[in-house]
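Input: a single structure, listed below in structure tokens.
Yeah, one chain of the complex is gone here, protein chain that is, but the others are all in their spots.
Lettered A and B in written order, each chain numbered from 1.
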Amino acid sequence: MTNDVFIHPTAIVESNCIGKGTRIRAFTHVMKEVEIGEICNIGEHCFLESGVVVGAHSTIKNGNMLWEGIILEEGVFLGPQVCFTNDMYPRSPRLPQAGKRYRNRAWLLSTRVEQGASIGAGAVLLPGLTISAFAMVGAGAVVTSDVPAHALVTGNPARVKKWVCRCGNPLLFKQSSAVCKECGETFAEAENGVERTG
Amino acid sequence: MTNDVFIHPTAIVESNCIGKGTRIRAFTHVMKEVEIGEICNIGEHCFLESGVVVGAHSTIKNGNMLWEGIILEEGVFLGPQVCFTNDMYPRSPRLPQAGKRYRNRAWLLSTRVEQGASIGAGAVLLPGLTISAFAMVGAGAVVTSDVPAHALVTGNPARVKKWVCRCGNPLLFKQSSAVCKECGETFAEAENGVERTG
Partner (left out) sequence: MTNDVFIHPTAIVESNCIGKGTRIRAFTHVMKEVEIGEICNIGEHCFLESGVVVGAHSTIKNGNMLWEGIILEEGVFLGPQVCFTNDMYPRSPRLPQAGKRYRNRAWLLSTRVEQGASIGAGAVLLPGLTISAFAMVGAGAVVTSDVPAHALVTGNPARVKKWVCRCGNPLLFKQSSAVCKECGETFAEAENGVERTG
């Protein structure tokens, strides 16, 4: 690890695979075998379990707990206190009646948050899902199925309510196409969602 | 700061603007330029960002994270693990495509929790809202619009379900008026809510 990584004195960092320019804040624990890219901000009171991957340029606000099986691609935003999961029908592994479930790793489901996506504060993600590129999960949403690229989902269970640009701005579709008022990027309706056309 | 402020040895307190009789608990971080009034309780595992204001006699339970733009007036109650927000369409500020959004502070929306209001455990507040005086947000509610004074809101999205007295007791209206059975305070129906009449 280089001198270009900032680690708060109260943080516990056991990984040596942390990119240049990344900052790790107070009271956070990064286990060994975690990979974090360059120029990330990992907030306070976080926990990153062995096996987690965080892409470059990501921002993880305070109070996030990332379990084995959680993969964040580049430029992801996690608002505060997002709840990830990796087991669909969890029991205490110390409960004798559940011993069989935890003999092997078949219970473990992965979640992938693709590049540029955002997860709002306090959102909850069921295990085994993909949040596609530049999607946005609203604060407090409970996500029970995959989220298409550029979709904004809210509610419990979460449903698509809007579409958003790469910059985060909501898109207004007219006759199956939209132009972002902030960026000028253009989008068209596509099968199962929208696609960027320029 | 006077000797009359209790700060747990594991807390990190950078503000010198904390009122007499206030207690700050373990593993909590209060940044500089935070103002906290007298006789408050700031629980464990909290984070108060520069610019936050907490009025006197407030109680902040454990696991609360208050961002720039969050203002709590006097006598506010925050249950555990409330999720505040200050950005409606967040992206990682480190994501090149979102750079324009974070050039200035136009993204920053404030939230005001007025005197005597309560926010239940695990509630999520969208940015830019006012929770009016003596309102009560139910545990787990996702608040997407302003909450009127004395309203009790629950659900996702949160809706008004009852009205409550300043003491917290629910009010039973008969012919457009109510008397609190605990306090004897009186209320009348009013435009957009209720008002206290004595």
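We adopt the following convention: a residue touches a chain if its C-beta (ideal position, glycine included) is under 8 Å from a C-beta of that chain, and two chains touch if they have at least 3 such contacts.
Since we're looking at a predicted model, the values are computed, not measured.
The chain omitted from view is touched by exactly one of A:V5, A:L126 or A:A149, namely A:L126. Residues of subunit A in contact with the chain left out of this view: 12, 27, 29, 45, 47, 63, 65, 67, 81, 83-85, 89-98, 100-101, 122, 124-126, 142, 156-157.
Although one chain is not drawn, its touching partners on subunit B can still be listed: residues 10, 26-27, 39-41, 44-45, 57-59, 61-63, 74-77, 79-81, 116, 118, 120-122, 134, 136, 139-140, 155-156, 164, 166-170, 182-183.
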